[in-house]
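And now, subunit A:
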Amino acid sequence: MWAELRDLRDNIDLGTPPREGVEVTVTIDGVPVQVPSGSSVMLAAAKAGKSVPKLCATDTLEPFGSCRVCLVEIEGRRGFPASCTTLVEDGMTVATQSEKLQKLRKAVLELYLSDFPEQDIEGGWSEFHQVLQQCGVTTHPYPRGANHQDAPIDESNPYFLFDPAKCIVCSRCVRACEEIQGTFALTIAGRGFESQVAAGQNQPFFESECVSCGACVQTCPTQALVEKSLFEGGYHRG
Partner candidate 1 sequence: MANPIKPDRSVVTTCAYCGVGCSFKAETYQGRIVRMIPWKEGKANHGHSCVKGRFAYDYYNHPDRIRTPLIRKSINDPWREVSWDEAINYAASEFKRIQAEHGKKSIGAVSSSRCTNEEIFLVQKFARAVMGNNNIDNCARICHSPTQFGMSATVGWGAASQHFDSILQADVIMVVGSNPTEGHPVFGSLMKRRIRQGAKLIVIDPRHTETVESAHCNATVHLALRPGTNVAVLNSIAHVIVREKLYNETFVRERCEWDEFELWTNLVGSDRYAPEIVGPQADIDPELIRQVAHLYAAGPNSAIYYGLGVTEHSQGSTGVMCLGNLALACGMFGREGVGVNPMRGQGNVQGGSCLGSWPHVFSGYRFVTDAEVRSSFEQEWGVPLDDEPGLRLPNMFDAALTGHFRGMYIMGEDPVQSDPNQHHVIAAMKSMECVVLQDLFLNETSKYAHVFLPGSSSLEKEGSFTSAERRVNRVRKVVEPLAGYQDWEIVVKLMNAMGYPAHYNHAGEILDEIARLSPAYKGMSFDLLERIGSAQWPCDENAPEGTEVLHTVKFPRANGRGTFMLTEFVPTAERTSDRYPLLLTTGRILSQYNVGTQTRRTANSLWHPEDVLEINPEDAHVRGIKDGDWLTISSRFGSTRLKAKLSQRVNPGIVYTTFHHAKSKANVLTSDLSDWATNCPEYKVTAVEVVKTATGTVSTHQHETFEEAAA
Partner candidate 2 sequence: MSETAHPHTGTMGEAVLDMERLIAMANQIGDFFAPYPPARRSEGIRNHLRTYWDPRMREALLNYINTQGGKNLHEHVVAGAKALIDTGTDKKGYYGPPQV
């Protein structure tokens, strides 16, 4: 009855919380797999060994569907649904890789890269970097447009910092602060391009209600939120 907590494993991120329920069978890229009903297609794919690339999803948080990377094709359905917010049904057939899906993912990732520090694309090991590698994306074709690369870094907390230049507004931090920690210190302020992670009443982290539990840092896929201790000699934008 506590599958969403107790069935978590360290060596795999299932993408959405494990559920309990009657088992159903779905086929992912030709591989049949049994998962409890109420599970997401993303979780079924992970269980089948066919993990779908993802950014805003993680198995410690309820699905959100903002990053648009985890798209799949489902037989008998139109379009390219997000596998994190789509629930399994018995007998479902799913394809996680196809030319069209690869193109779509590449396009989404290139857009993320267009507003990401150029000099940090190579040499990084965050989830975002791993997804880029998984999808074979290394650059983007866009000229320099409006961006967040000069947004101020929040180093108010003694242990971690927030660099908006790397933020993809996936909301994992906001959701972690709500669902896991329960402090509700973070929100996304503004809309569209102006969207930004805000602590408290748009204050520095240290002055907000943030209790420095580190859940947001742990879950951030791009290391926009990151431990200061991982930088010898301080954090410097290139």
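Everything that follows uses one rule, which is that contacts are C-beta pairs under 8 Å (C-beta built on N, C-alpha and C of every residue); 3 or more make two chains touch, one makes a residue touch a chain; residues count from 1.
Quick note on selection: all candidates are chains of the complex that A comes from, given by their letters.
All values reported here derive from a predicted model rather than from experimental measurement.
Within the complex, subunit A makes contact with only one of the listed candidates (1 or 2), namely 1.
On the side of subunit A, the complex with candidate 1 involves touching residues 1-2, 5-6, 8-10, 60, 117, 119-120, 123-125, 158-160, 163, 179-184, 206, 209, 211-215, 218, 223, 226-227, 229-232, 235-238.
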